[in-house]
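Now for chain A:
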Amino acid sequence: MKFPLLSAIMFLPLIGALIISVLPRGNRMGVRWVSVITTGISLVLSIYMTIAYDTSAGADQYQFVEQIPWVETLGVQYHLGVDGISVSMVLLTSFVIFTGCLVSWVSIKERDKEFFFFLLVLVFGVHGVFMSLDLLFFYLYYELAVIPMYPLLGIWGSANREYATMKLMIYLTFGSLIALVALLAMYFFAGEVNGSLTFDMTVLANTPYTAEFQKFFFPFMLFGFAALIPMMPFHSWSPAGHAAAPTAVSMLHAGVLMKLGAYAVIRICLDMFPAGAQVWMPVVAFLCVLNMVFGGLVAMNRKDFKFMIGYSSSSHMGYVLLGLACVNVVGINGAVLVMFAHGIMTALAFSLIGFIYDRAHTRMIYDFSGLAKHIPFVGVCFCIMAFASAGLPGFANFVGELMVFIAAFQIYPVATVAAVFGVIITATYMLRSIRDAFFGTPDPRWAGLEDAHTFLHRAPYVILITILLVVGFYPFPLLEIINTGVEPLVDKLNNAAELMRTAQLSR
Partner candidate 1 sequence: MDFSATNYTLMSPELLLCSAALVILVLDFVITKGSRRWIGYLSFITIIAAVIEVVCRGAEPGTAFFGLYLQDGISMAFKVVLGITAALVLLMSIAYSEKIKAFEGEFYVLTLFAALGMFLMVSASDFMSLYVALELTTITFYILASYLRDNEISLESGIKYLILGAMASGVLLYGISFIYGVTGSTSFVEIQKSLAQMSEFPQTLKFGMVLVIAGLSFKIAAVPFHIWAPDVYEGAPTPVTAFLAVGSKVAGVAVLLRVLYTALMPMQEVWIGVLCGIAAITMIFGNLAAIPQKNIKRLMAYAGIGSAGYIFMALAAASKLGAGATIYYLAAYLFSTIGAFLVIVLVANSTGGERIEDFNGLARKEPYLAATAFIGLMSLAGVPPLGGFIGKFYLLAAIIEQKNYLIAFLGAVMAAVTLYYLVLVIKAMYMREPVNDDRIDVSLGMKFALTVCNLGVIYLGIYPGPVTDYAINMAQKVFFKILEG
Partner candidate 2 sequence: MIETLFFFLFAALAISSAIMVITMRNPVHSVVSLIVCFFQIACLFLLLRAPFLAGAQIFVYVGAIMIFFVFAVFLLDIKSSMAKQKFSKWASYGIPVSLLFLVELIMLALKGGFGNAADSSASAGQFLDMAKSTEALGTVLFTKYLLPFEIISVVLLVGFVGAVVLTVKAPKED
Partner candidate 3 sequence: MQSAIPMEYFLVLSAILFTIGCIGVIARRNIIVILMSLELILNAVNINFVTFSYYLNNMTGRVFSLFTMAVAAAEVAIGLAIAVNLVRVRKTMEIDEIDTLKW
């Protein structure tokens, strides 16, 4: 039997969580070591998976496949497999959780056992979504990834956490439930067409759904999943959630969780309902302008670091949506790359803000001045993050955004112009926040603020920045992997468009 690589990556955090749950209370170091080690091994395996992933032309679309029947009557299987898109997402998740554990090592002070437990369960769910090729499991993991957010935010969160947590829970569950109805409708439709019921996503994706069916159910799936992206106007849970969440959770939330939505849109909406996508994605192109411009402008007006970054995140996810809305190879590649880059970047952002907040106990930009003097290392990292966020070249974000622009310009010129303008807006608030908080006359109030001195403190930032830079300078290998996932998808989308066109002509 082959080594179940994907299961190993996925279950390691869960095993870690279970070990933690039986550790005695008060064993603080044990809890930390267990989580760091399990996520660390998981990260190493993810990197191995990325390297071992076969990008050659004849390779299988899904690799490292594991398949075990689970519920026979309904065609449920434990079915894992990754394509190019998933590989990048799994890698992203592993990085973010590993650094998240490192950050939490120091930042979590009470009830750490439960914290790491929920954190690791959350990651288990996230990995599951990215790897699962069975719709039921996909949905299960999708929900599972959302639920631990509740205790994580509710217990270790900060300001206004109860409101934020509840809102987050309700929004996301609501969205996924709406999508669920559409998913099930699709499942039964495919069952009728294929003659047997199955949740196997590879089968579901290759079932010819009628165009009417697709058009009707596409928006439900789209908006259901897009609430997690978050697509405007279903975004308001996200900044509030970010603001309330503890550092590592913010990192995961913005870094990975939001990508779940986008991933689901790719994996389910686009892959299964290509004709629906052709009809509905222009709507997304419109809404994503809201994300990019409106979200950016709101971020600009926020004085709370976390809210600013929170809105900034939803603003950036607009690029992902724009890329997806292009429904072509370059656009979707770009979108996935933005997902990856934004995941890393935003994890960095939240880890930095968390660092400051943990020590200064305030996140208001106007409370700070000249921080760069007192905490130069964090200041430098923050600048780097801001540049990455503002889409500066050299960082992975730029490459993705650039590809999105290139792809979108032909199809949605107006939206692209708005998107490029969105970059300016981002630059505005990022630089303003640096100017206000890090530059300027040093405020003696923060003279005692401790910089990130130790290896443990610095490692997460260094890791994340390194990834941003490496991918930003040389995106080719990652794109090559992503592209293996995107190409078959786009072929399908193009075929659907072709079919629709001929159908229209014949009518």
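In picking the candidates, the idea was that all candidates are chains of the complex that A comes from, given by their letters.
To be clear about the criterion, contacts are C-beta pairs under 8 Å (C-beta built on N, C-alpha and C of every residue); 3 or more make two chains touch, one makes a residue touch a chain; residues count from 1.
Computed from a prediction, not measured in an experiment: that's the story for all the values here.
S.K.: Could you sort through 1, 2 or 3 and say which touches chain A in this complex?
M.R.: 1
S.K.: Candidate 1 touches which residues of chain A in the complex?
M.R.: 69-74, 76, 114, 136, 139-141, 143-144, 147, 150-151, 154-155, 162, 166, 169-170, 173-174, 177-178, 180-181, 184-185, 187-188
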